[in-house]
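Everything below concerns the one structure shown next.
Here the complex is missing a single protein chain, while all its other protein chains stay put.
Up next, chain A:
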(Lines give C-alpha, C1' and ligand atoms only; values in the text may rest on other atoms or scores of the structure.)
Protein backbone atom coordinates (compact mmCIF):
# COMPACT_ATOMS: atom_id res chain seq x y z
CA UNK A 1 0.00 0.00 0.00
CA UNK A 2 2.64 2.49 1.09
CA UNK A 3 6.38 2.10 1.31
CA UNK A 4 9.12 4.49 2.31
CA UNK A 5 12.84 4.21 1.72
CA UNK A 6 15.60 6.19 3.39
CA UNK A 7 13.30 8.79 4.94
CA UNK A 8 15.21 11.55 6.71
CA UNK A 9 13.93 14.69 8.38
CA UNK A 10 15.86 17.40 10.19
CA UNK A 11 14.27 20.22 12.12
CA UNK A 12 16.28 23.41 12.27
CA UNK A 13 16.04 25.28 15.52
CA UNK A 14 15.92 28.96 14.72
CA UNK A 15 15.97 32.10 16.76
CA UNK A 16 18.67 30.88 19.12
CA UNK A 17 21.53 33.24 19.94
CA UNK A 18 24.15 30.75 18.83
CA UNK A 19 22.24 29.79 15.71
CA UNK A 20 20.46 26.87 17.35
CA UNK A 21 21.12 23.24 16.76
CA UNK A 22 19.61 20.91 14.26
CA UNK A 23 17.47 18.10 15.49
CA UNK A 24 17.58 15.06 13.31
CA UNK A 25 14.18 13.51 13.77
CA UNK A 26 14.58 10.67 11.26
CA UNK A 27 17.83 9.12 10.10
CA UNK A 28 17.03 7.04 7.04
CA UNK A 29 13.93 5.01 7.88
CA UNK A 30 12.52 2.31 5.62
CA UNK A 31 8.99 1.09 6.13
CA UNK A 32 6.35 -0.88 4.33
CA UNK A 33 2.65 -1.10 5.16
CA UNK A 34 0.77 -3.74 3.23
CA UNK A 35 -2.83 -3.48 2.15
CA UNK A 36 -4.98 -4.40 5.14
CA UNK A 37 -1.87 -4.81 7.25
CA UNK A 38 -1.11 -3.54 10.72
CA UNK A 39 2.15 -1.83 11.54
CA UNK A 40 3.10 -0.37 14.90
CA UNK A 41 5.81 2.15 15.68
CA UNK A 42 6.98 2.22 19.27
CA UNK A 43 9.61 4.30 21.01
CA UNK A 44 10.17 7.01 23.59
CA UNK A 45 8.87 10.51 23.00
CA UNK A 46 11.19 12.41 20.71
CA UNK A 47 12.26 9.25 18.86
CA UNK A 48 10.65 10.49 15.65
CA UNK A 49 7.63 8.19 15.57
CA UNK A 50 5.11 11.03 15.39
CA UNK A 51 7.11 12.78 12.64
CA UNK A 52 7.12 9.57 10.66
CA UNK A 53 3.37 9.18 11.17
CA UNK A 54 2.80 12.71 9.87
CA UNK A 55 4.99 12.04 6.84
CA UNK A 56 3.02 8.88 6.11
CA UNK A 57 -0.24 10.84 6.37
CA UNK A 58 1.13 13.48 4.00
CA UNK A 59 1.03 16.27 6.59
CA UNK A 60 4.79 16.69 6.62
CA UNK A 61 7.42 16.34 3.92
CA UNK A 62 10.69 14.51 4.25
CA UNK A 63 14.13 15.97 3.44
CA UNK A 64 15.27 12.96 1.49
CA UNK A 65 13.99 9.50 0.73
CA UNK A 66 11.05 8.35 -1.32
CA UNK A 67 7.46 7.50 -0.51
CA UNK A 68 5.63 5.22 -2.88
CA UNK A 69 1.85 4.76 -2.68
CA UNK A 70 0.53 1.79 -4.67
CA UNK A 71 3.48 1.91 -7.02
CA UNK A 72 3.38 5.68 -7.60
CA UNK A 73 6.41 7.62 -6.28
CA UNK A 74 5.31 10.82 -4.57
CA UNK A 75 8.42 12.88 -5.30
CA UNK A 76 7.69 13.89 -8.90
CA UNK A 77 4.03 14.76 -8.35
CA UNK A 78 2.40 18.15 -8.14
CA UNK A 79 0.80 19.23 -4.92
CA UNK A 80 -2.76 18.47 -6.07
CA UNK A 81 -1.93 15.02 -7.33
CA UNK A 82 -0.08 14.22 -4.13
CA UNK A 83 -3.05 15.35 -2.11
CA UNK A 84 -5.33 13.00 -4.01
CA UNK A 85 -3.08 10.09 -3.08
CA UNK A 86 -2.71 11.09 0.55
CA UNK A 87 -6.46 11.50 0.93
CA UNK A 88 -6.63 7.73 1.17
CA UNK A 89 -4.52 7.88 4.31
CA UNK A 90 -6.21 9.53 7.27
CA UNK A 91 -4.67 10.57 10.58
CA UNK A 92 -6.48 10.05 13.88
CA UNK A 93 -5.18 12.53 16.39
CA UNK A 94 -4.01 11.85 19.89
CA UNK A 95 -6.32 14.32 21.55
CA UNK A 96 -10.03 13.87 20.83
CA UNK A 97 -10.69 17.01 22.87
CA UNK A 98 -9.00 19.34 20.41
CA UNK A 99 -9.49 17.42 17.16
CA UNK A 100 -13.14 18.44 16.76
CA UNK A 101 -14.37 21.95 16.05
CA UNK A 102 -16.16 23.01 19.24
CA UNK A 103 -18.53 25.39 17.43
CA UNK A 104 -19.93 22.70 15.14
CA UNK A 105 -22.34 19.92 15.94
CA UNK A 106 -21.30 16.40 15.07
CA UNK A 107 -23.81 16.57 12.23
CA UNK A 108 -22.04 19.58 10.73
CA UNK A 109 -18.62 18.01 11.25
CA UNK A 110 -19.52 14.81 9.45
CA UNK A 111 -21.83 16.33 6.86
CA UNK A 112 -19.33 18.76 5.31
CA UNK A 113 -16.93 16.19 3.82
CA UNK A 114 -19.81 13.89 2.88
CA UNK A 115 -21.73 16.62 1.07
CA UNK A 116 -18.57 17.46 -0.90
CA UNK A 117 -18.17 13.83 -1.82
CA UNK A 118 -21.82 13.57 -2.81
CA UNK A 119 -21.39 16.56 -5.16
CA UNK A 120 -18.20 15.12 -6.66
CA UNK A 121 -19.72 11.73 -7.29
CA UNK A 122 -23.16 12.97 -8.32
CA UNK A 123 -24.95 11.40 -5.38
CA UNK A 124 -27.96 12.90 -3.66
CA UNK A 125 -28.00 14.92 -0.45
CA UNK A 126 -29.94 12.16 1.20
CA UNK A 127 -27.00 9.85 0.61
CA UNK A 128 -24.75 12.09 2.70
CA UNK A 129 -27.21 12.03 5.60
CA UNK A 130 -27.63 8.30 5.35
CA UNK A 131 -23.85 7.79 5.19
CA UNK A 132 -23.25 9.91 8.30
CA UNK A 133 -25.64 7.69 10.25
CA UNK A 134 -24.07 4.58 8.80
CA UNK A 135 -20.57 5.64 9.81
CA UNK A 136 -21.59 6.50 13.36
CA UNK A 137 -23.28 3.13 13.71
CA UNK A 138 -20.13 1.51 12.34
CA UNK A 139 -17.98 3.09 15.04
CA UNK A 140 -20.43 1.95 17.67
CA UNK A 141 -22.39 5.05 18.68
CA UNK A 142 -26.05 5.95 18.39
CA UNK A 143 -26.43 8.52 15.56
CA UNK A 144 -29.70 9.83 16.96
CA UNK A 145 -27.98 10.77 20.21
CA UNK A 146 -24.71 12.11 18.81
CA UNK A 147 -25.60 13.98 15.60
CA UNK A 148 -27.30 17.05 17.12
CA UNK A 149 -24.70 17.40 19.90
CA UNK A 150 -21.58 19.53 20.24
CA UNK A 151 -18.22 17.92 21.08
CA UNK A 152 -18.22 19.20 24.67
CA UNK A 153 -21.40 17.24 25.34
CA UNK A 154 -19.67 13.95 24.59
CA UNK A 155 -17.24 11.85 26.60
CA UNK A 156 -13.63 11.35 25.47
CA UNK A 157 -14.33 7.86 24.20
CA UNK A 158 -17.30 9.02 22.15
CA UNK A 159 -15.34 11.93 20.72
CA UNK A 160 -12.57 9.62 19.61
CA UNK A 161 -15.17 7.48 17.87
CA UNK A 162 -16.53 10.57 16.12
CA UNK A 163 -12.97 11.46 15.01
CA UNK A 164 -12.61 7.97 13.57
CA UNK A 165 -16.01 8.25 11.84
CA UNK A 166 -14.90 11.56 10.33
CA UNK A 167 -11.73 9.95 9.01
CA UNK A 168 -13.88 7.25 7.42
CA UNK A 169 -16.00 9.76 5.46
CA UNK A 170 -13.46 9.76 2.62
CA UNK A 171 -13.29 5.94 2.47
CA UNK A 172 -9.61 5.80 3.39
CA UNK A 173 -7.52 2.72 2.77
CA UNK A 174 -5.31 3.40 5.72
CA UNK A 175 -5.64 4.95 9.17
CA UNK A 176 -2.71 6.44 11.05
CA UNK A 177 -3.52 6.34 14.76
CA UNK A 178 -1.07 8.45 16.73
CA UNK A 179 -1.38 7.63 20.47
CA UNK A 180 -5.09 7.50 19.85
CA UNK A 181 -6.06 5.98 23.17
CA UNK A 182 -3.61 7.59 25.58
CA UNK A 183 -6.06 10.30 26.64
CA UNK A 184 -9.04 8.02 27.06
CA UNK A 185 -10.18 6.42 30.31
CA UNK A 186 -8.67 3.03 30.97
CA UNK A 187 -11.95 1.12 30.95
CA UNK A 188 -12.87 2.59 27.54
CA UNK A 189 -9.48 2.27 25.83
CA UNK A 190 -9.94 -1.29 24.82
CA UNK A 191 -13.21 -0.39 23.10
CA UNK A 192 -11.42 2.04 20.75
CA UNK A 193 -8.65 -0.49 20.08
CA UNK A 194 -11.24 -3.15 19.33
CA UNK A 195 -12.91 -0.74 16.92
CA UNK A 196 -9.66 -0.18 15.00
CA UNK A 197 -9.08 -3.91 14.93
CA UNK A 198 -12.63 -4.47 13.69
CA UNK A 199 -12.31 -1.82 10.93
CA UNK A 200 -9.18 -3.57 9.80
CA UNK A 201 -10.85 -6.94 9.69
CA UNK A 202 -14.16 -5.87 8.18
CA UNK A 203 -13.19 -3.07 5.78
CA UNK A 204 -9.63 -4.18 5.06
CA UNK A 205 -8.28 -0.81 6.16
CA UNK A 206 -4.55 -0.80 6.91
CA UNK A 207 -3.65 0.55 10.32
CA UNK A 208 -0.46 2.33 11.28
CA UNK A 209 -0.45 2.47 15.04
CA UNK A 210 1.92 4.81 16.84
CA UNK A 211 2.27 4.31 20.57
CA UNK A 212 4.56 3.98 23.53
CA UNK A 213 2.32 1.34 25.07
CA UNK A 214 3.54 -1.90 23.60
CA UNK A 215 0.77 -4.10 24.96
CA UNK A 216 -1.83 -2.19 22.93
CA UNK A 217 0.20 -2.92 19.78
CA UNK A 218 -0.42 -6.57 20.44
CA UNK A 219 -4.13 -6.01 20.62
CA UNK A 220 -4.34 -4.19 17.27
CA UNK A 221 -2.63 -6.85 15.28
CA UNK A 222 -0.92 -10.00 16.42
CA UNK A 223 -0.20 -10.73 12.79
CA UNK A 224 1.20 -7.23 12.34
CA UNK A 225 4.70 -5.86 12.29
CA UNK A 226 6.39 -3.94 15.06
CA UNK A 227 9.00 -1.24 14.44
CA UNK A 228 11.08 -0.12 17.40
CA UNK A 229 12.38 3.39 16.77
CA UNK A 230 15.22 4.96 18.69
CA UNK A 231 16.42 8.48 17.92
CA UNK A 232 15.14 8.47 14.37
CA UNK A 233 16.41 5.04 13.48
CA UNK A 234 14.60 1.72 13.32
CA UNK A 235 16.57 -0.53 15.67
CA UNK A 236 14.39 -3.61 15.54
CA UNK A 237 11.61 -4.73 13.25
CA UNK A 238 9.67 -7.94 12.91
CA UNK A 239 6.41 -9.76 13.60
CA UNK A 240 4.78 -8.23 16.71
CA UNK A 241 4.73 -11.45 18.72
CA UNK A 242 8.37 -12.27 17.96
CA UNK A 243 9.68 -8.84 18.90
CA UNK A 244 7.69 -8.82 22.15
CA UNK A 245 8.46 -12.36 23.28
CA UNK A 246 12.07 -12.57 22.10
CA UNK A 247 13.51 -9.07 21.57
CA UNK A 248 17.18 -9.04 20.52
CA UNK A 249 18.09 -5.33 20.58
CA UNK A 250 19.07 -4.03 24.04
CA UNK A 251 16.96 -0.91 23.52
CA UNK A 252 13.83 -2.96 22.83
CA UNK A 253 14.72 -5.02 25.87
CA UNK A 254 15.06 -1.90 28.04
CA UNK A 255 11.73 -0.59 26.76
CA UNK A 256 9.95 -3.87 27.49
CA UNK A 257 11.65 -4.18 30.89
CA UNK A 258 10.25 -0.81 31.90
CA UNK A 259 6.65 -1.98 31.59
CA UNK A 260 5.11 -2.20 35.06
CA UNK A 261 4.52 -5.68 36.40
CA UNK A 262 1.00 -6.46 37.65
CA UNK A 263 2.20 -7.97 40.91
CA UNK A 264 -0.15 -10.64 42.12
CA UNK A 265 -0.92 -11.64 38.54
CA UNK A 266 2.49 -11.51 36.90
CA UNK A 267 6.12 -11.78 37.89
CA UNK A 268 8.93 -9.83 36.22
CA UNK A 269 10.97 -11.32 33.39
CA UNK A 270 14.22 -12.99 34.45
CA UNK A 271 16.65 -10.90 32.40
CA UNK A 272 15.31 -7.35 32.66
CA UNK A 273 17.61 -4.78 31.04
CA UNK A 274 18.13 -1.28 32.36
CA UNK A 275 19.87 1.52 30.45
CA UNK A 276 23.14 2.54 32.13
CA UNK A 277 22.32 6.24 31.84
CA UNK A 278 19.53 8.62 30.90
CA UNK A 279 19.01 9.77 27.32
CA UNK A 280 21.11 12.79 26.39
CA UNK A 281 20.14 13.98 22.93
CA UNK A 282 23.17 16.24 22.62
CA UNK A 283 25.48 13.31 22.09
CA UNK A 284 25.42 12.04 18.54
CA UNK A 285 28.07 9.37 18.29
CA UNK A 286 29.50 7.91 15.15
CA UNK A 287 28.89 4.46 16.54
CA UNK A 288 25.65 2.87 17.69
CA UNK A 289 23.29 5.57 18.95
CA UNK A 290 22.32 3.43 21.94
CA UNK A 291 25.91 2.46 22.86
CA UNK A 292 26.23 5.09 25.62
CA UNK A 293 23.24 3.70 27.48
CA UNK A 294 23.78 0.05 26.59
CA UNK A 295 24.90 -2.34 29.31
CA UNK A 296 26.30 -4.76 26.71
CA UNK A 297 28.37 -2.34 24.61
CA UNK A 298 31.79 -3.27 23.25
CA UNK A 299 34.48 -1.23 21.47
CA UNK A 300 32.94 -2.23 18.15
CA UNK A 301 29.68 -0.52 19.08
CA UNK A 302 31.42 2.77 19.72
CA UNK A 303 33.39 2.64 16.46
CA UNK A 304 30.70 1.81 13.96
CA UNK A 305 26.95 2.20 13.64
CA UNK A 306 25.15 -1.09 12.98
CA UNK A 307 22.54 -1.16 10.26
CA UNK A 308 19.25 -3.04 10.12
CA UNK A 309 19.60 -6.67 9.09
CA UNK A 310 19.21 -10.29 10.10
CA UNK A 311 22.74 -10.73 11.52
CA UNK A 312 23.01 -13.71 13.86
CA UNK A 313 20.16 -15.48 12.11
CA UNK A 314 17.35 -13.86 14.11
CA UNK A 315 13.78 -14.07 12.77
CA UNK A 316 13.44 -10.29 13.09
CA UNK A 317 15.63 -7.54 11.69
CA UNK A 318 17.73 -5.54 14.14
CA UNK A 319 20.50 -2.97 14.25
CA UNK A 320 22.83 -4.49 16.83
CA UNK A 321 26.25 -6.13 16.69
CA UNK A 322 25.44 -8.45 19.57
CA UNK A 323 21.85 -9.61 19.17
CA UNK A 324 20.71 -12.02 21.86
CA UNK A 325 17.11 -12.75 22.80
CA UNK A 326 16.39 -12.10 26.48
CA UNK A 327 13.26 -12.80 28.46
CA UNK A 328 12.35 -9.39 29.82
CA UNK A 329 8.57 -9.17 29.73
CA UNK A 330 6.43 -10.01 32.75
CA UNK A 331 5.15 -13.56 32.77
CA UNK A 332 1.93 -14.90 34.17
CA UNK A 333 2.45 -15.99 37.76
CA UNK A 334 1.09 -19.44 38.39
CA UNK A 335 -1.75 -19.24 40.85
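Methods note: a contact is a pair of C-beta atoms (placed from the backbone, for glycine too) under 8 Å apart; a residue touches a chain by one contact, two chains touch by 3 or more; residues count from 1.
In this section, contacts and distances are computed from a predicted model.
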| item | value |
| --- | --- |
| Protein that the absent chain corresponds to, by UniProt name, given "Ribose transport system permease protein", "ABC transporter ATP-binding protein", "Xanthine dehydrogenase family protein subunit M" or "Multicomponent Na+:H+ antiporter subunit E" | "ABC transporter ATP-binding protein" |
| Selected from A:37, A:58, A:96 or A:157 as touching the chain missing from the view | A:157 |
| Full-complex contact with the absent chain, from A:229, A:254 or A:289 | A:254 |
| Residue in contact with the excluded chain [from A:59, A:262 or A:284] | A:262 |
| Among A:222, A:271, A:285 or A:300, the residue in touch with the chain that has been omitted | A:222 |
| Chain A residues touching the omitted chain (full complex) | 44-45, 155-158, 185-191, 193-194, 212, 214-216, 218-219, 222, 244-245, 254-266, 274-275, 278-279, 329-333, 335 |
